[in-house]
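Only one protein chain is missing; all other protein chains are in place.
Note that the chains take the letters A and B in the order they are written out, and that residue 1 is the start of every chain.
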Amino acid sequence: MRANIPPRRARPAWTWAALVALTLSTLLPLAVLVLQSLATSWRWPLLLPDDYTAAGWRTVASGALGRSALTSALLAMATALASVLAALPIGRSLATLRAPWRHVAAALVFLPVAAPPIALGAGLQVATLQLGVAGSAVGVWLAHCVPAIGYAALLFMGVFGARGRDDEEAARSLGASGLQVWWHVLLPSVRGVIVEALAICFLISWAQVALTLLIGGGAVRALPIEVLALVRAGQDRDAAVGALLLVVPAMLALSALRFGARRTDALPA
Amino acid sequence: MAVLKRTIAAVAVSLVAASLLAACGRDASHPSPGSDANAEVAELAALPWDSLVARARGTTVTWRKWRGDPAINAFVDGWVAPRLRERYDITLEAVEGQGAELVNQLVLEREAGRGRGTASLVWINGETFAQLRAESLLAGPWSGVLPSSAYVDSASPIISRDFEQDPAGFESPWGTVQFALIHDSVRMPEPPRTFDELAAWIRAHPGRFTHDQAFSGVTFLKMLMYAKGGGVEAFAGGFGDERYARGRTAVFGWLDSLRGAFWRGGATYPPDVAAMHRLFANGEIDLSMSNNQHDVVNKIRQGVLPPTARAFVLRDGTIANTHYVGIPFNAPNPAGAMVVADLLLSPEAQLEKLKPEVWADGTVLDVTRVPEPWRAQFAALADDPRAIPRDTLARYARPEVSPRYHERLQADWRAWVRGDGAP
Partner (left out) sequence: MSARPDRLRESPLGPLLLAALVALPVLLGVAYALLAALGVLGAGSSDTASLDRFATVLGARSTWRALGWTLYVAAAATALATAGAALVAMGFASNTRLDRSARALATLPLPVPHLVAAATALLVLAQSGLLARLLFAAGLLDAPADMPPLVYDGAGVGLIVALAWKELPFLAVVAIALRQDIDPALDETARTLGAAPRYVRRRVMWPLLWRGMLPAVIAVFVFALGSYETAVLLAPVDPAPLAVLTMERFADPALARRGDAYVLALVTLALAGVAVAAHEWARARWSATTVSRA
């Protein structure tokens, strides 16, 4: 349970400046993207585009961007689900480790999160080619799962390690099966972290560029790949549309999650 | 050395072990197609065209190509793909992938030892073709089998040689482009027309000129090498270290004398053409450039460049080259790939993509030899008024030289700009 901090008597002046800076830094980039996505052209020294068009947004409905957004959403959901499912038992198992091994295991699990994409990508390319899934959505999904599982396993390792195992031992001594322990003891106690892990794993896949490019071999057209292609082609209007597609639904989903979570005390903020 | 060997052995063993581990997970019932597409291509090349088409019917062709231009994507997805479906029941999947990525991917696929790869057709030219051939990653010969290959303008050295290499049937041409500089006809009504005029202009207008770090930038340097190193003839006929050394001295001498007057004092360069176009459109620089003489018209239409932007060529000559399609050694569907390559080469498709409102990609056909009604339509096709007239382009067109020149210039330029020893 988180304590409520009583309001300060007087708000320090710097927090007002911070609030203005925060508002600007969060909303200004979004406003720029919205304007750019609607601009026919927007060149120096104009503060606002000289003319507007919905042509960029029509490309969403007519194909490429819309389809790739769907691909990305499916990939990210599948990644989040699979990674959290895999990471739960892994994290639980790693949490049983003691001092030296505990750190070795945590470091190993953190490696896929920290490794530069080209090194991770080469390994995953060899693996997915061997499995015969390179260049396919399945291969890309497996590739996304690797850093996501690493991240989530670390998260669960932390929580399971912190909460101790007394109630679990108690349940076991009362004759609960492994599955029953999971269902009745372990999962309810980490519900909030599961939500958080799902969200982060979703985002790891949703924003992924390097692994999708390397493993997908150009054939899996996730949204970030399309946006990168548009940016590098100088198509700033369509790129802005793609960028907003990447950002806005995810922001809304996350806010909704947080709003729902506030009642169950799952996510901070 | 012993330590090194032991390390390699250990790593190799773990790699093999891991591969075996992965291989165990592979579906055993997976049909194992022929180890490569070469045998199949040879067999297809011996078939009558109609039988080959029958073989391709109902299949899917994955084509890895550069997807960086909406005009080209629209032509491929909106014109080529529907015709393939209508006429041959072929599904075309045009996916991203070019140059270096293609080579790396195919090398890895071969190392992994899988039967067939993913792409049946690849968009290539120049050094990519050289690398794919050197690594035996292309299937062939096959391009002479295409019915439309009869109309190819084989007399043109720019089409019949790819960076001086004989395609030898391992790639089929599908378009030509020519390098052009871009100026704003209002801001700069009279652009410099030679490298000397350009140098004088840069000195007079410090901070207003740059080139990009990527392919177009290196092509610009190569043209500079031709102009200052004795013309393209001095570099034609294969790579020569001594000749390159002379050309390099000329290029970096020119750059050294002007660097301080470049945009940002020559300390940095835009990463690619798109970034350079952005600088040009916002008036940060006065000249842009593109490997495609018609890029300016497409980009005006897309709102990327201002309506007053125009392309021009230097009288010292600008480089023209041809792009091709090839079939990888492990193509899953070579028959379908050949049908696609033939459609790309057909007078109908060549005419369509030459249209200024479509893409304005140069044709590789000898338009005096194509059958009617195409011949008349080619003759009647009017240029976009904003484009460089075709005879001007032809007059100043210079062929490519060995891809080694490109490799060396790229490497030496990076070393020069980063102070990695004198080039």
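What we mean here is this: a contact is a pair of C-beta atoms (placed from the backbone, for glycine too) under 8 Å apart; a residue touches a chain by one contact, two chains touch by 3 or more.
Please read these numbers as outputs of a predicted model, since none were measured by experiment.
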Among B:R57, B:R369, B:R390 or B:R414, residue touching the chain not depicted: B:R414
Candidates A:A54, A:A119 or A:A256 - the one touching the absent chain: A:A119
Interface with the undisplayed chain - residues on chain B: 4-5, 7-8, 11-12, 14-15, 18, 99-101, 103-104, 107-108, 111, 127, 131, 134-135, 207, 213, 218, 264, 267-271, 278-279, 282-284, 403, 406-408, 410-411, 414-415, 417-421
Hidden partner chain, residues of chain A it touches: 2-8, 12, 14-15, 18-19, 22-23, 25-29, 32-33, 36, 43-47, 90, 93-94, 96-98, 101-124, 126-127, 143, 146, 149-150, 153-155, 158-159, 161-162, 172, 175-178, 196, 203, 206-207, 209-210, 224, 227-228, 231, 236, 239-240, 243, 246-247, 250-251, 253-255, 258, 267-269
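Convention: only the chains that are shown with their structure count from here on.
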Separation of mean Cα positions, chain B and chain A [Å, integer]: 36
Contacting residues of chain A [partner chain B, same complex]: 39-41, 43-44, 64, 122, 125-127, 129-132, 134-135, 213, 217-219, 221, 225, 229, 231-238
Chain A-touching residues of chain B, taken from the complex the two chains share: 15, 18-19, 22-23, 25-27, 30, 62, 64, 67-70, 73, 93, 95-97, 101, 105, 108-109, 111-112, 114, 117-119, 272-275, 277-278, 281-284, 299, 302-304, 306
